[in-house]
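Entry: chain A
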Amino acid sequence: MTRWIDNLAILLALLGLWYLAWWQAGDSAITPPVQTLKFALYLLGSADFWPHVWATVLAFLYALAISAVLGITLGLVLGLHRFSGEVFEPILASFYTIPKVTLYPLMLLIFGLGLSAKVAFGVIHGMIPVTLFTLAAVKNIPGVLTRTARALRLSPRQTALHVLMPAVLPEIISGLRIGFALTFLGVLIGEMFASQRGLGFLIINGINQHDVARTTAVIVIVVTAAVLANGALLRLDRHARHDV
Partner candidate 1 sequence: MRGVALTRLGVIAAFIALLEALCRFGIVKPLTLVAPSRMVGTLIDLIQAGDVGDDAARTAIEVAGAFVLAILLGVSIGAVIHAIPRLRRAVAPVLVSWYAVPSFVFYPLFIALLGLSEAPLIAIGAFSATPAMVVATISGLDRVPRVLRRVARVHRMGFWDTLRHITLPSALPSLFTGVKLAFAYAFIGVIAGEFILSGGGLGYAIAYAYESFETAKMYALMLLVLGVGVAVNAGLHTWEGRLLRRRQR
Partner candidate 2 sequence: MSTPTAHATLRGVTRIYPSLVHALGPVDLDLRQGEFFSVVGPSGCGKSTLLDVLAGLSAPTSGTIAFEGRPVNGVPDGVGVVFQEDSSFAWLNVQDNVAFGLRRAGMEAAEIKRRVEYALGFMGLRDFATAFPAQLSGGMRQRVCIARTLVMQPRLILLDEPFGALDQQTRLLMGDELLRLWRETGATVMLITHALDEAAMLSDRVGVMSSRPGCFIDLAVTDWPRARDSRIVSDPAFGLLTARLWSSLRAESMKAIGRVA
C-alpha cells in the first residue's frame, strides 16, 4: 500500500518538474502534461502510429536477442578462459565508455540501411554490458562451490546446470537489464538516422519539423515504456537474487 503511495508521489513529482519545465520553456519547446497525454492517447489510437511502434519493437527484439546470445556466450568464454578474459576485458570496458554514436557512419557503411543497421546499432550498445557482467560472474564463482559439486559427485552437466548456472544467473540478469536499456537506446539512435520508421524516427522528425506536441508525446510514450519494462526487469532481478 505504502509502495503505491510512494510511486504515486514520485509520479506527481515528475509531473511537477515537467510542468515547471513547460512553464519556464514555453510551448515552443515542450507541451504541458495534460495536453501531451491527450496527444499521446490520440497517437496510440491512430493507425499510423503502430507501424512505427512495431518497427522499433522488431528491431529491438532482434538486437536484444543477438546482444544476449553473443554477450552471454562471449562472457562465458572469456570468464572460463582466464587468460583471454584478462586480455580482452579492458578492451571491452574501453569500448563500453566511448561515444559509439560516432561509429554510426562506419555502421552504415558496413550494414547498409534499414533494419540491419538499426539492429547492429542496438547490439554494439547492448552487448558489452552483458558480456562484462557475465564475465565477472563466471570469474567470481566461489571455488568452494565447484569443490562442493565435486564432493557431491555431480557430473559436469549437473555441475553446470545446478551449481554454476544458479550462481551466475543473478549477475547475468543484471547485465541483461542494463543491456536491455542500452540496446533500446542503440535502436532508437539507429532509427534517428537512415530510417523512415520507428519511434526514434518520429522523435527526430518531430524535432526537425518543430512539431512539439508530437515530439513530446512520443518521448513520453518511449520513456514510460522504458520505465515500465525496466521496473519489471528490476523485479525479476531482485527475485533472482532472492532479495524480495
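On how the list was made: all candidates are chains of the complex that A comes from, given by their letters.
In this section, a residue touches a chain if its C-beta (ideal position, glycine included) is under 8 Å from a C-beta of that chain, and two chains touch if they have at least 3 such contacts; residues count from 1.
Because the structure is a prediction, the values reported are computed rather than measured.
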{"item": "Numbered candidate touching chain A, per complex, among 1 or 2", "value": "1"}
{"item": "Candidate 1 contact footprint on chain A (complex, rising order)", "value": "2-3, 6-7, 9-10, 14, 21, 24-26, 28-30, 83, 86-88, 90-91, 93-94, 96-106, 109, 177-178, 180-182, 184-185, 188-189, 192, 200, 203-204, 207, 212, 215, 219, 222-223, 226-231, 233-234"}
